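Left out: one protein chain. Kept in place: all the others.
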Amino acid sequence: MDLAAIIHETWAELAARRGAGQVADYIPALARVDPTKFGIALATPDGQTHCAGDAAEPFSIQSISKVFVLALALDRHGPKLFERVGREPSGDPFNSIVQLERDHGIPRNPFINAGAIVTTDHLIDDRPVDEAIAELLALLRTIARDDTIMIDGEVAMSESTAGDRNRSLAYFMASFDVLNNAVPDILNGYFRQCALALSCRNLAEAGLFLACDGTDPVTGQTVVSSERCRRINALMLTCGHYDNSGQFAYEVGFCGKSGVGGGILAVVPNRASIAVWSPGLGDAGTSLLGSAALRLIAEKTGWSIFG
Amino acid sequence: MDLAAIIHETWAELAARRGAGQVADYIPALARVDPTKFGIALATPDGQTHCAGDAAEPFSIQSISKVFVLALALDRHGPKLFERVGREPSGDPFNSIVQLERDHGIPRNPFINAGAIVTTDHLIDDRPVDEAIAELLALLRTIARDDTIMIDGEVAMSESTAGDRNRSLAYFMASFDVLNNAVPDILNGYFRQCALALSCRNLAEAGLFLACDGTDPVTGQTVVSSERCRRINALMLTCGHYDNSGQFAYEVGFCGKSGVGGGILAVVPNRASIAVWSPGLGDAGTSLLGSAALRLIAEKTGWSIFG
Amino acid sequence: MDLAAIIHETWAELAARRGAGQVADYIPALARVDPTKFGIALATPDGQTHCAGDAAEPFSIQSISKVFVLALALDRHGPKLFERVGREPSGDPFNSIVQLERDHGIPRNPFINAGAIVTTDHLIDDRPVDEAIAELLALLRTIARDDTIMIDGEVAMSESTAGDRNRSLAYFMASFDVLNNAVPDILNGYFRQCALALSCRNLAEAGLFLACDGTDPVTGQTVVSSERCRRINALMLTCGHYDNSGQFAYEVGFCGKSGVGGGILAVVPNRASIAVWSPGLGDAGTSLLGSAALRLIAEKTGWSIFG
Partner (left out) sequence: MDLAAIIHETWAELAARRGAGQVADYIPALARVDPTKFGIALATPDGQTHCAGDAAEPFSIQSISKVFVLALALDRHGPKLFERVGREPSGDPFNSIVQLERDHGIPRNPFINAGAIVTTDHLIDDRPVDEAIAELLALLRTIARDDTIMIDGEVAMSESTAGDRNRSLAYFMASFDVLNNAVPDILNGYFRQCALALSCRNLAEAGLFLACDGTDPVTGQTVVSSERCRRINALMLTCGHYDNSGQFAYEVGFCGKSGVGGGILAVVPNRASIAVWSPGLGDAGTSLLGSAALRLIAEKTGWSIFG
């Protein structure tokens, strides 16, 4: 199978629709991103990465960072983490607080905002926040083999400025004693990890360990154990797109995690790690062209975890 | 891999725990099932079926029938079916009506009760109910190669007697004009399909088409198209265990559908169709020993759709 | 105070706005009512009744009947009734089922549909439905001194035809064993009491016992005890207008119960019983002109239960 050709065909078939959808506008730094950007990168276990379009340009990966934070937090705490966060799809939007009230402050899964605040709290553990964020950045730079990967300071500041809903979620959990660190510290870490800037190439390469039993095949770094890797993939499949996860599983059939910046990281176990980016979002808050690209790639490759 | 040995080892390792959990007691016919029953059957694409324990004894498959009804309804109506039922995990118990009110009578997915009432309505279509149920029974007899498969009349009657909650769900949807047939007719069909009695062997063989791109490899019967088969598997993965689907995906990593009679049908694409039965249920309403057996089989085979 | 003048002034000040609002259209018999109808009647403990506009024309009192059914059910069962229905305002629309699920089938109060289905069940008790309805009709004919008061058979039939939401509510409660009689029987009674046709004069005179400590001052008939009368008034105040009860209390300051037919019965203890009718409803499902008329009457008389 000529994967390079598939990536280019996919890009070319969709390029005319660039600009479709709504760019996230809750913070200025996201609102002014060029809506016509469109990149695809596909990394395979043999160390190759195929790219198309704007695949070298860093963008705000937003919630996709939740996957890497979860990997580190799980590695640090093991299954005890799941005493503070569930593993079930939520049936509610990403920032809903209704479910938290019903479940006494325990978020449904690590990929809704409240759940990622819990995993960030566990990533921080008993360290200074800066140290925890430095570990996350170091991991990404290593497995993506790119020392220029940065946190966008302006985005992080804007996240904080627009962060009252997340503050509300965090204090709500604090009122149920679910959090270990002080809310402002946890949110400091949370807003910064949301502001990570990676290119499609970076992201596909950073996610490759998830397609390879937890070990990055190029650097040889074991990020998580084989069993834990499957479980993170399972969570991406069931919970990776908020209230749209079922449809993504139904139509695409890859494990995936989307971000409001228009990126999606998709994992096809044993086959590939794929990153797409197009800022225009559909009704469910997922990249319109990004989802379409993944559907096309699934069609052209015949890959699916479901048969 | 010696699958026969794995099935027997699994059964033997768990046999001491027979009787654990709570047998469903909302209808007498289920309440008086022997709680120590425990059967496993695994069918592979090459036509072999490996069995252990009470794998030849028919039991009430209850909600597992929703998979077959969905397959037939999808075949009859195509994607138009999804104008009346969603594809998202629900985050609520199987018989919750809260979600229906929020979503104006459209159930979240075909595997909660309300959703299966919608698929039953579509299975009936413009036919007499008896004809629709006969089609379902004929399908199961064909692909399980067993003409003795029956609907347990006593269970069907009991379902109806204890069926006020399902009546409420159906009339609720009717008040939003979601249903085409009269509520009593639809429920007649619904209660009967819940009362299907199959053995583990029957069930594993009947589900084999789902592991084989939609076509039963033994009889050669194409039940659904390859694409539709993947999509049914995706729905089983994200929605097959009500409010426990995430945990099943996380811990077992197979597509699956459970029933309150203590059965679970699991599908590992391209590998196997597995049926387990043990009447004792855990807190989430899924067979305790059945789940444990599938976890062990996943471990011993190394199979997982997630890597 | 010249109450006759106040009633006429109120009618005259609002007459130009006749036809405002939306007439209920869920059943044909209500949809075709002349939207310009507007009547007011005010009955005082001294036996006088002052009328204006279309006060002699019978209309469908709909949910206002819930007050009289409650009075009879309370008289029949006493406080035991409140083991099956609550006394709290609901914070949800009149036909919401969400609250029922949260509270295990117990409706919040007797004036939402589910609650009135419970009081109807208690009114029926162990009698044939017809006997219970006959008792209700006899009461109204006596205290309104009008033997021509009828149930509109066409409306009752239409209520049943359009009654799937109420069927859903009833079966939901039945699934929690909240009801004593069979659902179809209870709904037969429920749909008929909704279809009672009274004029404003009838209604004001029928409600006068609530302004007079439970005893109709003209016929001398004690409908409920003095204490129970206060309690029914309290329920009208806190729950009489579904999700709009707070605003009615805030702006009008009378006890009241509205119906979707455009009628409102208001009670000012020791002062008067007032009935208004204008079919056009506001957003909250209460008669627009009727509410305005009661606000004006409150202003002109200076009456309020709040000071």
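Some observations on this one:
A, B and C are the chain letters, set down in written order, and residue numbers restart from 1 in every chain.
Everything that follows uses one rule, which is that contacts are C-beta pairs under 8 Å (C-beta built on N, C-alpha and C of every residue); 3 or more make two chains touch, one makes a residue touch a chain.
Bear in mind the structure is a predicted one, so any value in this text is a computation, not a measurement.
Although it is not drawn here, the omitted chain touches the following shown chains in the complete assembly: A, C.
Check C:Arg84, C:Arg108 or C:His122 against the missing chain and you find that the one touching it is C:Arg108. The hidden chain makes contact, of the residues A:Glu101, A:Glu131 or A:Glu154, with A:Glu101. Of the listed positions C:Thr10, C:Thr49 or C:Ser90, the one in contact with the omitted chain in the full complex is C:Ser90. Summary of contacts with the chain left out: across A:His77, A:Arg141 or A:Arg167, the touching residue is A:Arg167. Taking the complete complex into account, residues 86-92, 99, 108-109, 210-211, 213, 226, 229-231, 233-235, 237-239, 243-247, 249-251, 253, 255, 269-270, 304-307 of chain C touch the chain not shown. The missing chain lies against chain A, touching residues 96-98, 100-101, 164-165, 167-172, 174-175, 183.
Heads up, the rule we're going with is that only the chains that are shown with their structure count from here on.
Remark: chain A and chain C have CA centroids separated by 55 Å (rounded to whole angstrom).
Chain geometry summary: the mean Cα position of chain A and that of chain B are 32 Å apart. Those residues of chain A in touch with two or more other chains do not exist in this structure.
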